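Complex shown without one protein chain; remaining protein chains in place.
Going in written order, the chains are labelled A, B and C, and every chain counts its residues from 1.
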Amino acid sequence: MVEKQINIGWSKTEMAQNVAMDIPDGSYVNLGIGMPEMVADFVPEGRELIYQTENGLLGMGAVPMAGQEDPELINAGKKPVTTIPGACFFHHADSFTMIRGGHIDVCVLGAMQISKNGDLANWSTGAANAIPAVGGAMDLVAGVKRILVITQHNTKDGKAKILNQCSYPLTGKGVVESIYTNLAIIDVKDEGLYVRKLGPNVDFEYLQKHTEAKLYQ
Amino acid sequence: MVEKQINIGWSKTEMAQNVAMDIPDGSYVNLGIGMPEMVADFVPEGRELIYQTENGLLGMGAVPMAGQEDPELINAGKKPVTTIPGACFFHHADSFTMIRGGHIDVCVLGAMQISKNGDLANWSTGAANAIPAVGGAMDLVAGVKRILVITQHNTKDGKAKILNQCSYPLTGKGVVESIYTNLAIIDVKDEGLYVRKLGPNVDFEYLQKHTEAKLYQ
Amino acid sequence: MINKTVQSLAEAVQNIHDGATIMISGFGEAGSPIELIHALIDQGAKDLTVVSNNTGSGNVGLAALIEQRRVKKMICSFPRTANSTVFPELYNAGEIELELVPQGTLAERIRAGGAGIPAFYTPASVNTPLAKGKECRVFDGIEYVLEKGIKADFSLVKCELADRYGNLTYHATARNFGPIMCTAAKTSIVQARKIVEAGAIDPEIVVTPGIFVNHIIEVSKPANESELVSQKLTYPW
Partner (left out) sequence: MINKTVQSLAEAVQNIHDGATIMISGFGEAGSPIELIHALIDQGAKDLTVVSNNTGSGNVGLAALIEQRRVKKMICSFPRTANSTVFPELYNAGEIELELVPQGTLAERIRAGGAGIPAFYTPASVNTPLAKGKECRVFDGIEYVLEKGIKADFSLVKCELADRYGNLTYHATARNFGPIMCTAAKTSIVQARKIVEAGAIDPEIVVTPGIFVNHIIEVSKPANESELVSQKLTYPW
């Protein structure tokens, strides 16, 4: 059976590679916490991207060597980072001037749910007992020019994440440009969700079966 | 005749002294262009005031020595200044954060007209052919904690400047705390204009005669 | 002579009153004024409203203040963090209020409070539960939500260098909310790694102009929150 075949779709690193390919040279980029952070490892040669982290650093560099960490030089995920030559620090209001003001070219985010019209839900399940925590996600989706989502195509228990309508509270309405999953790259257009590329050993029918929203080719 | 007597009221330097006496140690002060600038020369010994100029300097010092002027180190009147040790530079939005946000303790301004309820007109005569120019005056009167006005009591052609109502376009409504003229120091209170001090050889009757608005003792 | 330096942490926080609104700098542990927070715990003020991006971790700093039941309400963007258990427990028990604000809106509301702007429109949170009950308005075809400036009675901030006027510099991403919180509080209380002579900080590189600062205390070797947490320490010790 198709579901049991081993090499269906892309690995996480391939997903990150797919996203990285779509970010042009010279872009200012904000990477969300988790899988989005992997994108930085796969920037094609010859391209220079500048990473912004909303806690006040433009020109974020690689992870520091062990023992070189500075607990006050961290990223939005609160992990130690470094600076590139040409970096700068700034306070939170200036940081969100960059974000809200449309100065960041690309933001890569994870997702819990995405709707067919590009609504994104990635901050809360809305469960009664969950502690709600939003961080900068709503500002990012409202302000950054291009919102790219990187996510497993389905939830761990096999449910669709790409839906007709999000059931979780929204992060933003109609904000997602493209979705990079293990099964496909999907563009959100005015007319619907268009499959740009299928993952290895994924066919359209299989993809549609694992997607609630209608897909177009 | 009283009008012809020579030593009626205060000189300009005495007026500036009167204002300086009313500014407590440690105050952050913005001085308007012209006569207000003189106040800095008469700060009583033992007091330290910090001068802000809205074009981006906190800790403005004295006039530079001849030949030491820097055309890019100027005050709001566009005249060369210096900095004190402990000064800092900032951009215009941060400068008006200080002003509008209520962080400046005292602003000393000139006036064309002041009304009995503390309205100030100091930016335009409203004449059809005049080029209107407002600068930072409206932000200063709206934001600074105490607005002190230093002005000749009457216009050059002898007209009252302290009126029941300003005829010129307002800078701000009900903003003036005290008025320092050559003839008197007058406090604006909810109940009206109260004379706090009369100038040398000025009596109340004389003062009232040169003032349109009713004065109280 | 203007000199905003005080001689002890206790003196720095002595005037904080019950019911005060307090802004506390920091993003995670970076920029968190942990020694000032501990002095506040010792000082005793209660029924506090705290504005801070997170809710602290472990049982020290802001988390310890919350654990001592001294905070009635948190205004923040991200109350969950690694090793943060104190806030979630009290929140689920209904013993602490939460006003959740998107991070950029939180920053802008603080800046607005400091800049004399009572309210502004922002696109963040439109069409989400966080905009519920708030005025929405369209400008040039895009929908925005009205958000109000926040002011505080006090701010507790950590910086790098300070002079007697209160001019401040910061270190790396510990800058975060410090500069805007200094502008938005009636009284800003700052712990500096080093207090230097007036004039020792180049006027071109001052980040927080002294006008926004009231009290400075030197804490030359501030603790790292994460180290205290990994040692499982609880304040008061």
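One rule holds for everything that comes next: a residue touches a chain if its C-beta (ideal position, glycine included) is under 8 Å from a C-beta of that chain, and two chains touch if they have at least 3 such contacts.
Computed from a predicted model, the values in this text were never measured in an experiment.
Chemist: Which visible chains touch the chain that is not shown?
Modeler: A, B, C
Chemist: Looking at B:R100, B:K161 or B:H210, which residue reaches the missing chain?
Modeler: B:R100
Chemist: Which residue among A:L58, A:V108, A:V149 or A:V202 touches the omitted chain?
Modeler: A:L58
Chemist: Out of A:F89, A:W123, A:Y180 or A:Y206, point to the residue that touches the absent chain in the complete complex.
Modeler: Touching the chain that is not displayed is residue A:F89.
Chemist: Would you mind spotting which of B:K12, B:K145, B:K159 or B:K173 touches the chain that isn't drawn?
Modeler: B:K173
Chemist: In the complete complex, the non-displayed chain touches which residues of subunit B?
Modeler: Missing-chain contacts on subunit B: residues 53-57, 70-74, 78, 83, 89-93, 95-96, 99-100, 126, 129, 131-139, 142-143, 169-173.
Chemist: Under the stated touch rule, tell me which residues of subunit A contact the chain that is not displayed.
Modeler: Per the touch rule, subunit A residues meeting the hidden chain are 25-26, 28, 48, 50, 52, 57-59, 83-90, 93-94, 96-104, 142-143.
Chemist: Pick out the residues on subunit C that sit against the missing chain.
Modeler: 108, 112, 115-123, 139-140, 142, 144, 148, 169-172, 202-205
As a convention for this text, only the chains that are shown with their structure count from here on.
Chemist: Please work out the Cα centroid separation of subunit A and subunit B, and write it as a whole number of Å.
Modeler: 56
Chemist: Residue numbers in subunit B touching 2 or more other chains?
Modeler: In subunit B, nothing touches at least two other chains.
Chemist: Listing for subunit C: what residues touch at least two other chains?
Modeler: 111
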